[in-house]
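Here the complex is missing a single protein chain, while all its other protein chains stay put.
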Amino acid sequence: MKKRLCWNQRTKTLILLAVAVFYLAGVAVWGLVGRESALVTDFSRKNLTPSLSYLFGTDWLGRDMLARTVTGLSISIIIGVCAAAVSAVIAGLLGVAAATLGKKVDAVITWLIDLIMGIPHILLLILISFAAGKGLTGVILGVSLTHWTSLARVIRAEVLQLKESTYIRTAEKLGHSKWRIAKKHMLPHLIPQFLVGLVLLFPHAILHEASITFLGFGLSTEQPAIGVILSESMKYLVTGKWWLALFPGLMLVLTVMLFDLLGECLRKLTDPGSVHR
Amino acid sequence: MKLEARKISFRYSEKEREIWKDFSLEIDSGERVGLSAPSGFGKTTLCKILAGYEKPESGVILLDGKPLSEYRGYCPVQMIWQHPEYAVNPRLRMEEVLRDGDQVEERVIRGLGIEDGWRKRFPAELSGGELQRFCIARALGRRTKFLLADEISTMLDLITQSQIWEFLIHETKERGIGLLCVSHSEGLLERVSTRRISLENKEQEAIPADM
Partner (left out) sequence: MEEKILLEIRNFSISFTQYERGLRQKELTVIRDLNVRVRAGELVAVVGSSGSGKSLLAHGILGILPYNSRCEGEILYRGEPLTRRRLKKLRGREIVLVPQSVAYLDPLMKVGRQVRSSRKDAESKNRVKALFRQANLPENTEDKYPFELSGGMARRVLVSTARMGQPNLVIADEPTPGMHLDAAKQTMQAFREMADGGAGVLLITHDLELAVETADRIVVFYAGETLEEEPASAFMQEETLRHPYSKALWRAMPAHGFASAPGSQPYGADRPEGCIYGPRCPEYTCACGAEIPFVPAGEGWVRCLRCVEQGEGGEET
């Protein structure tokens, strides 16, 4: 029973988790605080290539691209968090309802899941966002109404399986109430699933927010959203101003990947089978 | 008190064959009935029906003359499963498993040889024999009147087996708990039961065993 000194999987996972949380929180806060500077135009510093004073360069209106990118990302992260949270709550409620409220409810919810999964994501997103009047509400509504399906499926399956497990049936025979069984026996299984699902929804939400904004169905063009930045930058790309699209794009990819990593880390940590790794 | 299965029939679905047909059985408090049958006979299913986990297609299970399904809350008929690994929640510590039972007495826990250190552990950190002791303790709550033991010591070593059965025989005698012991081991049934039922070809024949 030697203790290992080198970093093991769990330690690595925890460090990654801390880095990811720190980065994302940092970007979100910095973006909100530095919102003003992202809007400042200054024609004396038009179209500067990246340098030490302007790390990401400036655009055709002399705006600091670093400030714009961070602000854009912070908006994305906030939208992502809201949308993912709403989505996860819908998924949780519908998943549990499908598994516990009898065959008819289950059939309806399963049908709904199949229906939504059958329509291309982006199409439905655009439709809902457009119908809700675009802007912030439109985007959040659109993203949260389209992303709950797979998590709902997972939760439904988990509850169904738990309901039939020997230890839960035994708990019933030991005279425990439904409520107590749900709290004591089911929740410890569902919460990790739910958390992981929630975190893994973020990258989707952010990407989809950026893409419908990019396509012009999301946030309005006055907002320094990442989708707006990217779509505007496209026009200047041909004139050789590569930095306008490159850095915001890279930052978006980094953010999305970090969220994804975060979800994976959480999944590994909460998996009881990971004891052996 | 008497646990009675009256003419029960059972099958898992319409399409499948009947596992049990018009089967009747009576167990008195303080009696230890040993049941043996070939594999694939549906012994586990019978225990599940008797403990109320499955509903028979026809026939009734009566406890003290009253249908078992009418008992609300704690079921006086408790079943102990062959595989304790599936009968405990993998995410709960063993002390929580004991707390699930009906005020299980410290005497029972001690009598089953459960060590204090085990209670703080998760199921994955205990062996099958250790887990089974917890499952038995949990089933021996205050209001338990009948105990159904479905091959509970099959996977355990002989010493653990006799430890557990020694305790169970003593405890059920003391408290007047009726016991159904399902096993394929002739030797064990001979040691444990006051009455033997051996099922072949779906016909019941009772062999009185004198201990």
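Per-chain residue numbering starts at 1, and chain names A and B are given in the order in which the chains are listed.
Throughout what follows, a contact is a pair of C-beta atoms (placed from the backbone, for glycine too) under 8 Å apart; a residue touches a chain by one contact, two chains touch by 3 or more.
What you are looking at is a predicted structure, and each value in this text was computed from that prediction instead of being measured.
J.: Just name the one of B:L46, B:V88 or B:L126 that touches the chain not displayed here.
T.: Once the missing chain is taken into account, the touching residue is B:L126.
J.: Which residue numbers on chain B touch the omitted chain?
T.: Here the touching residues of chain B are 36-41, 82, 113, 115, 117, 125-130, 151, 154-163, 165-166, 184-188, 190-191.
Keep in mind that, in the parts below, only the chains that are shown with their structure count from here on.
J.: In whole angstrom, how far does the Cα centroid of chain A sit from the Cα centroid of chain B?
T.: Measuring from centre to centre gives 49 Å for this pair.
J.: Can you list the chain A residues touching chain B in their complex?
T.: Contact set of chain A toward chain B: 165-171, 173-176, 184-185, 188-189, 272, 275.
J.: List the residues on chain B that touch chain A in their complex, please.
T.: 51-53, 73-75, 78-79, 81, 86-92, 96, 100-102, 124, 138, 141
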